[in-house]
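Of the protein chains in this complex, one is absent; all others appear in place.
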Amino acid sequence: MQAGAPFLLDGACCFQHNNPSHHGCIYVIKSSSFQESNHLSLLNYIIRRLLFMILVLFGVSLLVFSVLMLIPPGMRVAAYVTSEKIPPDQIEAMIKLYGLNDPAPVQYFRWLAKIFRGDLGFSATAEAPVLDGFKRYFPVTLELVLYSTPLIILVGIWLGTVGAIKKDRPADHAIRILAIVGYSLPTFWLGLLLLMFFYGFLGIFPPGTLSVEANEVVFGSGWNRITGLLTIDAIINWRWDIFLDALYHIALPTINLVILDSALIMRLMRSSMLEALGQDYVRTALAKGAPNRVVYQTHVRRNALLPVITISGVLFAGLMAGMVITETIFVRKGIGWWMARAALQLDVPAIMFNVLFLGLIFVGVNLIVDLIYAAIDPRVRLG
Amino acid sequence: MSTEVLTEDMKTQGPSRHPGWSEFVFSMKRLFKNPLTIIGLAIILFFVFLAIFAPILAPPPRAHDPFLMPHKGWQIQPSPPSAENPLGTLPSQYDILYGVIWGTRNAFRIGIAVVAANLLVGLILGSIAGYFGGILDEIVMRIADIFYAIPILVMAMALVVAIGRGLSSVVVVLIILNWPTYTRVVRSEILVVRNMDYILAARASGASHLRILFKHVLPNSIFSAIIVASMNVGVTVLIAAALSFLGLGSDSGYADWGAMVATCRNYIVGPAENRLAYWYLVFIPGFTIALFVLGWNLLGDAVRDVFDPRMRRR
Amino acid sequence: MEKLIETQDLYTDFFTFEGVVKALNGVSVIVNEGETYGLVGESGCGKSVTVRSMMRIVQTPGKIVDGKVVIFFRAEDRSRGIDILRRSETYMTSLRGDSISMIFQEASTSLNPVLSIGFQVGESFNFHRRAQMLEETIKDLNKELSNRVFFLTRGWKVLQKAVFRRELAVLQSYESEIDHVDHELYEIENQNDKESLHRKVLLNRRRDRLREKSFLVEFLKRFPFISYYQRRQAKTVRRHVVKLLRSLGVSNPDRVVDCHPHELSGGMQQRIVIAIALACHPVLLIADEPTSNLDVTIQAQIVDLIKQLKQTIISSVLFITHDLGLVAEICDRASVMYAGDISETAEVREIFHNPLHPYTQGLLRSVPKVEQADKLNTIPGTVPALINPPSGCRFHPRCPSKMDVCPQEKPPLIEHSPGHWVACHLYTDGMK
Partner (left out) sequence: MKKILVLLMVLAVAATAFAGGKGEEAPAVEEAPKKVVEEKVIKNPDTFIWSSYGTVDSLDPAKAYDNASGGCIYNIYETLMYFKGSSTEELEAQLTTQIPSVANGLITNGGKTYRFPISKGVKFHSGNELTPEVVAYSFKRHLVTDPDGGPMWMVFEPLFGTYGSRDGDGNIVLTMDMLDKAIQVQGDSVVFNLAQSFAPFLSILTYNCVSVIDKDFAIANGDWNGTAADIARVNGPEEGKEPLYEIASGTGPYKLARWDKGNEVVFERFEDYWGPKPAIARAIYRIVEEWSTRKLMLLQGDVDRGRVDPMYFEEMRKEPGLKVYQKNARLANAGINYNMKITSVDNPAIGSGKLDGRGIPADFFSDKDVRLGFTYAFDFETMLREIVKGNGIPAATPICSGLPFFNPQLKGYPFDLKKAEEHLKKAWGGKLWQNGFEFDMLFNTGNEVREQTLKMMAENVTSLNPKFKINVRGVEWATYVDMQRQRLMPVYYIGWGADYPDPHNFAYPYQHSQGLFASRTGYNNPEVDKLIEEGATEADPAKRKAIYYKLQDMWLEDVIGIMLYQPVDDFYFKDWVKGFVFHPMQNDPVMFKQFSKGY
């Protein structure tokens, strides 16, 4: 849900619009000569950003790990304790077995070493080695992301634009209210409402990822699992019934995410459109005899998109947080669902891995965002 | 040769108060012309009313622990709205109305506490980073980056589990995890203000850093931070609610909206005769949260429209 | 002398949160064919608003509430003129940048930062000379096809050609029609009886149908990737742009076209803006303080450029400035504006030697002279806020020779001596 995101978003959109990046690693340079080619500088920019990424990830791992070390071993071992019947001295034995009593640095470097050996540890919540768990859960999330993100962006930008163009007309008001309500709704509540109405009352759009029959097919023999993304695999296996079934199950969560997250883009897009509309170059375009359509599409939109792009990285973080709740409610066993459990059961290996993974994605997304930004806005030089 | 001279010295005869002030007055005027502001305020005031008069509206059965919701018996099956429970009950007969009313206090406690604390931290770190810049800035901001890279909800969950569930720990955790936002805002504002003429002038006239910081820089950058804060109260409550929903807020039976919604998860589908039998469970507590947050967001939105440099005078 | 364009007491308001800003208070200006006309006044007196109103590009929250803007250069009707405020937006777009065009102060902000120079200049051609562009493109393609090409490339070129042909055809039919329809509509505007209203509706419908020209073409032009074929035609446009820039004395234009505004110097930017305006050889060029915030040498260059263009391409220039010196230098006639009113209009020489309006006198007095010894004398008081402007003559609070009639009624613009108009109670017969 919008946990965190709007914090960043509002901070970003109303006070940092002049700074294209959240990292301050991107410079707006007014260069008077146009001889220089920026390919080289672009390359070393990317390299520097990758190094920076590694640095951040290291920091993240250190931070998260030390936080987890604050938790007493007796609690961390609980991830492995499944029943009340286990006597205390056996718990002690487990603590020793997993070396939870060692000083934090020792544990950290043990963990680090293991990672470099490719052993990410065993996740008690996934009941499998972390990597297996990841392989199992990630496609589910990825699929949802792949379906919802484009929708979120399109809907958000479209409605935002309409709102700006039709400023202070009924449509605008409707959209503004939609947006503000949209991001005031608790993710979980909206999810439950959708579920109650569609699934409980109408008996359609069930939770989960597949219907029982489809499940049999997918897990049965004769189904080759290539991507792990149900819809894609369905097409590869030429099973349109499965494809539809998967869509049928992914529809509700997608709607849920779209309603919630597009609200933010909507808002930002509208305001930045309005800002752009007031600029002098719009006047120039008009004086040139440009029809309104051209003014909006060529002159205004590109400029208006800049701030939207800027925050899309942050939006992604919001989306990930939304996953935790959405997946929990719609019983889609993906990364979000996994993380929620891991966090509740203090499944240290899983938490560490997921946090790092998401951190990686987050930083990566921001890098891409900066590149796109630079591509759209010629004033920006990366380097 | 131009008449700019003439127009210049005309301008100087304008109002000679602090540049921010007249601006502020104007903004306030504008703020209250906006219907959204009024609606938002109305909603918030309504909740304030609930919070203040909770003891009268819903007299607590156990004075020393008013947040514990009253219940008649232990029937786990929730019962629909009736004379004695106007809004129905949660599983094991906790009165929803009572929960809604007393939950208001919790909501405010969380929202205000977290935002205020974050604001403070943000101001301190932000002004240090922004004003002095250099290595300090680097350090603070890189740490902020690290925090941004951590998925907040997950980290919050783990932390709450670690320091023991309950609203107080939710508050603490949110404070720990959210400071970078404010720090950033304050910093970027200060970076803008820092090089303004009157600051330079003050510096030239040999005023001490602290003095400049407190007399000139902060007063001008604190605004936006406060605005962000006002916009974030709602959001904070949302996150807290989400945590409670995931089972990390207070225990069931305590007046906490998120936890109340959580109890309804097993009652989405009603019995055969009426599939929507438990609508009140799902609907009422969640609606309360939504309304509360909506109130703050409406206000925050209006405030932003007014104070946001880009949206001014449109 | 032939009138070229005329505004008849124009009222433009800005609906801001502070209140309604009455920016124009019945402005009447006449620009004759072949002259350079100056509009003088302090910043914020409504010069720019006037010209923007003339082009109907007043941006929100501004709105033209009353008045007429009549043009006389369309062949359609020279005697009566056409009130463009009553014409359709489509008509206006065909007018703007084609027969009337405009250059702005702050060249840096009036260029779109994210679009290349070539594109921004080229747009003018695309809007108003599209047919020509297409024809040339097709001609080029024919030439290329005449000598032997690899068959795939050939296929591609043939395809492009076909599409361009189609577009051209559509465009021509559209233009002929739209003009016709628009004219009819305009005719109807003036007499309004029952069946003409009905016809009006019909015509409007027809125009709308025309507007979405040919679905195929529009689709091909807009759809991502498919629209790639447009590059070919862009090439032609580019050629023209380069030519234009060179003619405006831009050094190595074929590199400049690929630049973005921020890569150019201020003077260069201003040249580009001018280029955009002149692309289609307008009849009237409106120059809105083109030289402000440029350093003096550049200023001179720009001014010379405009002068020389005046001789070559454009028939008339409407030159806006707060710089009396400049007015004296280049204008034939000029009006002095104050707070949304025209206070005085006359030959430039007349204005400088025999200013009638107290404000004009004040202005002239406040210009520093070389041999000046005593301190520079100024007009007391400040420009009034136009939300609630002074009643009657808006200048009266600052007027040295204020009379009790001034606050009461607004002085009409009267022809004091031939060709010298002034709006001041000193000269109305209404002096009691």
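Here are some notes:
Read from first to last, the chains carry the letters A, B and C; within each, the first residue is number 1.
Please note the rule applied: a contact is a pair of C-beta atoms (placed from the backbone, for glycine too) under 8 Å apart; a residue touches a chain by one contact, two chains touch by 3 or more.
Every value quoted in this text rests on a predicted model; they were computed, and no experiment measured them.
Contacts of the undisplayed chain with visible chains (whole complex): A, B. Touching the missing chain, out of A:P207, A:G228, A:G278 or A:P291, is residue A:P207.
Check A:A79, A:I180 or A:V369 against the missing chain and you find that the one touching it is A:A79.
The residue touching the chain not shown here, chosen from A:A171, A:I236 or A:L360, is A:A171. Residue in contact with the omitted chain (choice from A:S61, A:S184, A:T326 or A:Q345): A:Q345. With the whole complex as reference, residues 71-72, 74-94, 96-98, 122, 124, 126-129, 132-133, 136, 159, 162, 170-171, 174-175, 178, 198, 200-208, 211-213, 216, 219, 244-245, 248, 251, 255, 331, 333, 344-346 of chain A touch the missing chain. Counting the whole complex, the residues of chain B in touch with the unshown chain are 64-65, 73-77, 91-92, 161, 164-165, 247, 251-253, 265-269, 271-272, 275.
Operating definition for what follows: only the chains that are shown with their structure count from here on.
Per-chain CA centroids place chain B at a distance of 49 Å from chain C.
Rounded to whole angstrom units, the spacing between the C-alpha centres of chain A and chain B is 23. Among all residues of chain A, those that touch two or more other chains are 167, 278. Among the residues of chain C, those touching two or more other chains are numbered 60. The touching residues of chain C, when paired with chain A in their complex, are 52, 55, 57, 59-60, 89-90, 92-98, 101-102, 104, 106, 109-116, 120, 123-124, 127-128, 255, 259-260, 262-263, 265, 273, 276-277.
The part of chain B that touches chain A in the complex is made up of residues 36, 141-143, 145-159, 161-162, 177-178, 181-182, 184-185, 188-189, 224, 227-228, 231-232, 234-235, 238-239, 241-242, 245-248, 258, 261, 264-265, 268-270, 275-276, 279, 282-283, 286-287, 289-290, 293-294, 297-298, 300-301, 304, 307-308, 310-311, 314.
Every residue of chain C that touches chain B in the complex is listed here, in rising order: 16-18, 42-43, 60-61, 322-325, 363, 366-368, 376, 378-379, 381-383.
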